[in-house]
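Missing here: one protein chain of the complex. Every other protein chain is in place.
On to chain A.
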Amino acid sequence: MAGRAVRAPGGSDSRFFTTTKKGETHELRQELNSPNRDKKKDAVKKVIANMTVGKDVAMLFTDVINCIQTENIELKKLVYLYLINYAKTQPELTLLAVNTFVKDANDPNPLIRALAVRTMGCIRVEKITEYLCEPLRKALRDDDPYVRKTAAVCVAKLYDINADLVEDQGFLQILRDLICDPNPTVVANAVAALSEIGDTSGRDVMEIDTSVLQKLLAALNECTEWGQVFILDSLAKYTPADGREAEGIIERVTPRLQHANSAVVMSAVKVVLTYLDSVTSVDTSRSFSRKLAPPLVTLLNSEPETQYVALRNINLIVQKRPGILESEIKVFFCKYNDPIYVKMEKLETIIRLVNDRNIDQVLLELKEYAQEVDVEFVRKAVRAIGRCAIKLERAAERCINVLLELIQTKVNYVLQEAVIVIKDIFRKYPNRYESIISALCENLDTLDEPEAKASIIWIIGEYAERIDNADEQLEHFLETFEEESAEVQLQLLTATVKLFLKQPEDTQDMVQRVLQLATEESDDPDLRDRGFVYWRLLSTNPEAAKAVVLSEKPNIADDTFTLEPAVLDMLIGQISTLSSIYYKPPEAFVMKQAPISRAEDEDLDDDDEDAEEYANEDGEDYEYDSNNADGLTGPSDTSNGSGAVDLLSMDDLSVNDAPAPAAAAAAAAAVPAAPGGGGIVDLFGGGAGAAAPPAAPVQKTVVCPAAQGGGLEILGAFVLRGGALFLDVDVNNRDAAPTQQLAVQLNKNTFGIVPAQQQIAFDQPLAPGASASYSLPMSLTPAMLAPPGSPVGAPVQTALKNMQTGAVLYFNIPVDGLSTMLPPAGPMGRDQFLAAWKSVDDSLEVSKEAQGLPFSGDVSAVTRKLQERNIYFVAGREAPGQQIVYYSFKLVQLHMLAEVTFPVGGSAAAPRLCIRSEAPPYAPLALQLLEAALRQ
């Protein structure tokens, strides 16, 4: 602060910043202790000025505290400010101030009373809090509303320092009483404090019922704009009892949409959208949602930062209710001077709203953007054209024409981006627009970005027969093969093989050279592996190679609407919060607020990185990554990635599942023996399951108690019947309202189980108190397999949405691999087995040495044991020093082929297990099941 000169002597505070002399501290100390009041006050100001610029003035603590006894309110505020900052460094000395606080809390002036309570709450020293309780209790009942509203917030402060104290002292009840306070500002602050405590503790401390609800709605009309936000935000967390109540609340909230404060408007939008799900009448629902459009559009006239928040949320809202802004696409057209982050979001909205009616206008607009200056924006505009083509089949040709026009501009990055999206369009609509390939090939030389290069190479390979000089083109790229990035190399390899399969006559040299480069020169394992696969395919069975390399490609879809419904609903409830900006549940980026231990936690650190990573992304990534902390996992269950936790839950699963106490004991005994996380025996099969005969009726366990399920108690288990998998559930309705439909969703899981049918629909509404059973067909799909490295055998995370109330329940359903997933399929015929075995490529085989697997030398004993588990003997043969046995079994509907090599004749080698499957992603899983069965 050395540089700042004294301005207007006497008047301005800046003169307090100018002391830089040596011995300053000493001088200040003297001034602080001066009997002259003005000198004293100026000295405190100098101390605060030093604090402001970041100088440490903690050593003056005693001297400053000595000034606390003053009638001058300005000086008092400064001393309090100092205290808040340095109390933590001097907890003992801070106690000296307590007397003044207590005295001030009884001052006749409400301003001083409030100041004392407010400041005391900010001093985060445990010892102080004891002295805070009595003044706080008094302040909460003060005559002056200014003191009461300050005290209400102070309860939240105290909860943050010492939650138990707040509970013990009954402050929560007093806060709840304040909701009925006659003063609207006090109500609003009490609501704010209660919501925060609710968030921190994870409990519903507000306890909204009909009478509280009326109080909140009444206060909404009277309190300050900020208070309105607090109240609206807590209303959004409430679940209305029925459609009528929901309508009533929405009617009271809609006038807020007219408020000048954007935060009030957005919170009102959140309440309306959240409750709209409960409104049963289609007409009412439509008229409510129609009211949302004008205020949402007006938000686009606010400051750019608010626009950004609004747009992120609008992109959620149009997914949930596309009708609302359907006809408003023009307001999302970018202005030249919009900040880039606003433009990018607008572009996203445009793509979401584009349809066959407005596509022409949108294309003109996108073309305009593609000629702007901002490179990233231009790229995104070009991509947007591609996404329009993929979304709207009827407009695809017009989109392509625009892309071709853009290619003509010869602007390098436009061209590259266009090539990438045209590749996608070819994928989506094969054999339709290939006539434009020649136009693309004119510009090969200018492509220098890997993704663009890879795209054009893919196009050349895919359409080699239509390009006159495909071999020359590829040859040209091959010259620099070694310098290319892995992405381009892989494409080059595949394209060359494709070309060879189509025109084997003149490309043999080329393909050999590429294979050699890939397998011998490269360090990249992916490239090498792919090279070997191709090589072997080509040398053993060219027809098979054709079938593999030139096979039909799965269709690609429009990726505009990507959030899962349950996640979307969760995010709609988070409108205008950070969660709605990141499209992630709060648990994914917020540290769990543990009021007692603020220590850093390793798990939590990971979450932070996630959040940061997200924040670093360029906003293009609106897709929800369901791999981590998916919304489906429920609020309490985000960080349970560790093996220990799963073992525990398996443990109680086994106990629940156990048909006999003895088995339960066995299971319990097995758990400690399992080495952390690696205990396959326990994870599959499980002690209890092993004892139960496979045919025994499956016992359903309570997976969701009524308290957790919003009044629905759910029992459930996975069952195999007639070779098909079902989720059998019993639903006991303990709620006051009938229910009829439940939507089901599963998170990714060990077995890749997905419901084959999305809803449980009872024939008749399930009246309160009634129960019903339902069998929901399930199937397996590799897309839903938990990512490699996830805990094996973890229960399946399930979300159930009660379509009547809109409530979503989250719970886990245990699944036991060995006893439920292998149907009694019977053995496979030898020839069939052999054919199936050969049809699976060697590279897709998985195998392992089963170390320590007991083997008596008696193969037939093993075979009997496996047959109990529905793993059937197919054939066996002997080789020097080993005996090789083949088994077949089914994992639900998927055939698994197993080869087990037992060492014989005193060999010390471990048995070798090997699996091939028509569904390769499942092979590792089958291998583990096989091992588990053998180890029993």
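As a working rule, a residue touches a chain if its C-beta (ideal position, glycine included) is under 8 Å from a C-beta of that chain, and two chains touch if they have at least 3 such contacts; residues count from 1.
Assume contacts and distances are computed from a predicted model.
Matching "Ribosomal RNA-processing protein 42", "Clathrin assembly complex, medium subunit", "Utp14 protein-domain-containing protein" or "Vacuolar-sorting protein SNF8" against the UniProt entry of the left-out chain gives the name "Clathrin assembly complex, medium subunit". Listed residues A:Phe101, A:Phe171, A:Tyr238 or A:Tyr308: the one in touch with the omitted chain is A:Tyr308. Residue in contact with the omitted chain (choice from A:Gln30, A:Gln69, A:Thr89 or A:Asn109): A:Asn109. Of the listed residues A:Ser576, A:Thr798 or A:Gln928, the one in contact with the hidden chain in the full complex is A:Ser576.
For chain A, the residues touching the absent chain in the complete assembly are 4, 7-8, 11-14, 16-17, 41, 45, 48-49, 52-54, 71-74, 77-78, 81, 84-85, 109-112, 114, 118, 121-122, 124, 144-146, 149-150, 153-154, 156-157, 160, 183-186, 189, 192, 195-196, 199, 221-226, 229-230, 233, 252, 254-256, 258-263, 265-267, 294-295, 297-298, 301, 303-306, 308-310, 330-331, 333, 335-337, 339-341, 361, 364-365, 368, 371-374, 376, 411, 574, 576-579, 581-582, 586, 589-591, 593, 598, 604, 607-608, 611-612, 614-616, 618-619.
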